[in-house]
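A single protein chain has been omitted; all remaining protein chains appear in their positions.
Right, subunit A next:
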Amino acid sequence: MSPAPASILRDTPPDGGWGWAVVFGAFISIGFSYAFPKALTVFFKDIQLIFGASYSQIAWISSIMLAAMYAGGPISSILVNRYGSRPVVIAGGVMCGIGMVTASFGNTITHLYICVGVVGGFGLSFNLQPSVTIIGKYFQVKRPLANGLAMAGSPVFLCTLAPINQFLFNQFGWRGSFFILGALLLNCCVAGSLMRPICPKPTGGQLTQTNGTPKKPTTHRFNKFLDLSLFKHRGFLIYIVGNAVMFFGFFAPVVFLAPYALSHGFDEYSSAFLLSIMGFVDMFARPLTGLMANTKWIRPRIQYFFSFAIIYNGLCHLLCPLASGYGGLAAYSVFFGIAFGMVCALLFETLMDLVGPQRFSSAVGLATIIECCPVLLGPPIGGALVDTFGDYKYLYLMCGAVMVFAGLFLFVMNIYNYRMLERERRQEEGQVEEGCESQEQDQEQGLGLRERGETSSEEQGEGDESEAEETKLSHA
C-alpha cells in the first residue's frame, strides 16, 4: 500500500523535528514495557526462598504482568482515543511506580501478583500502546524507521536492566530493589511528557462509512472510543489471524534458548551469553530493518517484507536442531537475533500500514488483547513438548513450522489484499483509496469538518466542548 498522499487539507505529519524526541520517549516506554517483566526474573530465586513458594508460582508474576500488559490494550486504546497519548503514558508511569513501591512491602505472593502483576502490567500497557500510536501521528514518510528505532528500546533496556537489577539486588535485597525500581519506572512519565500532542483526535471518526450507510448513534458513539468496526476491515483481520498464529511460536525459542544450551552440556554462563548475543544483534537489527523498510522498494510492499521476516524466523528454528557445538548455537543466536528484531520492528508498522494512523490506536488495543492468548500459551506449550519428548528438537520444529505457516498465510493473504486494494482504488478513480478507510475519513474530515464541526459535536452528546472546539479550529 503506497503511503498516503500528502493531502493539503490536513496537517501532514512532521516527519522530523520534535518527532525524534517523541521517538526517544517511545523508545523509553517500549523499552520498559517489554524488558521489565523479563528483567524481574533476577529476583525470583530470593523471593522464592523467602516466601517458600515453588518456581512456577513465582514465574506467574511475570506471566500475570505480561498478560495484564496485553489485556490492557483495549482500555489503553480507549483512553488514548479520548485523551491522547501523553496523559495515558504519564498515568501508566505513575501506576507502575506505585505498583512496585507497594510490592516492596508485600509479605505474601498474592500481594506480589496484584501489585507487580496486575497494577504494574496495566501501567506498562498504558505505556506501550500510546507510544506506538503517537509515532504514527508524528511520522509518515519516515515511519518505518521511527518504528524500528523506537522498538529497539526493548533489547537495549533488557541488556541494561538485567545488570542494574542484579546490582540493586546485591546492594539492597529484593525489597529495596523493588522500591528503587518503582522510582525508575517513573521515568516513563518523562517519556510521556515528551509526547507532545499533535493532530487532535478526530471526533466523529466513524460518522459515515465508505459504503455510505450511516451508523446508529450508539455504535458510532462507542466506536469513537474503540473502533470495533475494525473487525470488518479486511487488512486488520488478516493481520490478526496471521499474528495470532505466529505468536504461538514466537517467544518460546527465546525462553528455551538457555536451557537448550544447558542440555547440550554447556555451562550456565555460556548459555546465558547466547541470550546476550541475541539481544545485542536484536538491538541493531531493529533500526536497520526500519531503515530497510523505509526504502522506496520495500515500503509499498512492506506486508511482504513482514511475511518474509516471519518465514525467515521459522526457518532459523527449523534449522536449529542441526546446529552442533557452541559455534553452531552462537551462529543460530545471531541469525535468530536478526530475525526476532526484524519481526518486532515491523510488527506495529505493518498494522499502521494496514489501518492507517487514525484507527491505529484502536487497532493496536484489539490486536494485543487477541494476541495475549498465544503469547501466554506459547512457552508453556513448548515446555510441555520438551517434557513429553525429552528433547528440545521438537520444540524448535514446532515453532519453526508454526512461524513458516503464519508467514506463508500472511504472504498469500496480502497478495489478495493488495490486489483488492488496487481494484478498489481503480474503481474509485479520482478519490482516495477506499481500502484505507481512515484516509478517506481524514479527507472527509478535512473537507467537511468545518461545516460538520458543530453538528458532530452535538451528535456525540458527549458534552466535551473543548474537544469539538479543538477539532473545529485546527481543521479550519
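Operating definition for what follows: contacts are C-beta pairs under 8 Å (C-beta built on N, C-alpha and C of every residue); 3 or more make two chains touch, one makes a residue touch a chain; residues count from 1.
Keep this in mind: contacts and distances are computed from a predicted model.
J.: Can you tell which of "COP9 signalosome complex subunit 5", "Glomulin, FKBP associated protein", "EF-hand domain-containing protein" or "Ig-like domain-containing protein" UniProt lists for the chain that's not drawn?
T.: Its record in UniProt gives the absent chain the protein name "Ig-like domain-containing protein".
J.: Among A:Ala183, A:Leu322 or A:Ala384, single out the residue that touches the unshown chain.
T.: If we include the chain that is not displayed, A:Ala183 is the one touching it.
J.: Of the residues A:Gly17, A:Gly265 or A:Gly327, I need the one that contacts the missing chain.
T.: A:Gly17
J.: Even though one chain is hidden, which residues of subunit A still touch it in the full complex?
T.: 8, 10-12, 14-18, 45-46, 49-50, 52, 83-84, 86-87, 90-91, 169-173, 175-177, 179-180, 182-184, 186-187, 189-190, 193-194, 196-200, 466, 470, 473-474, 476
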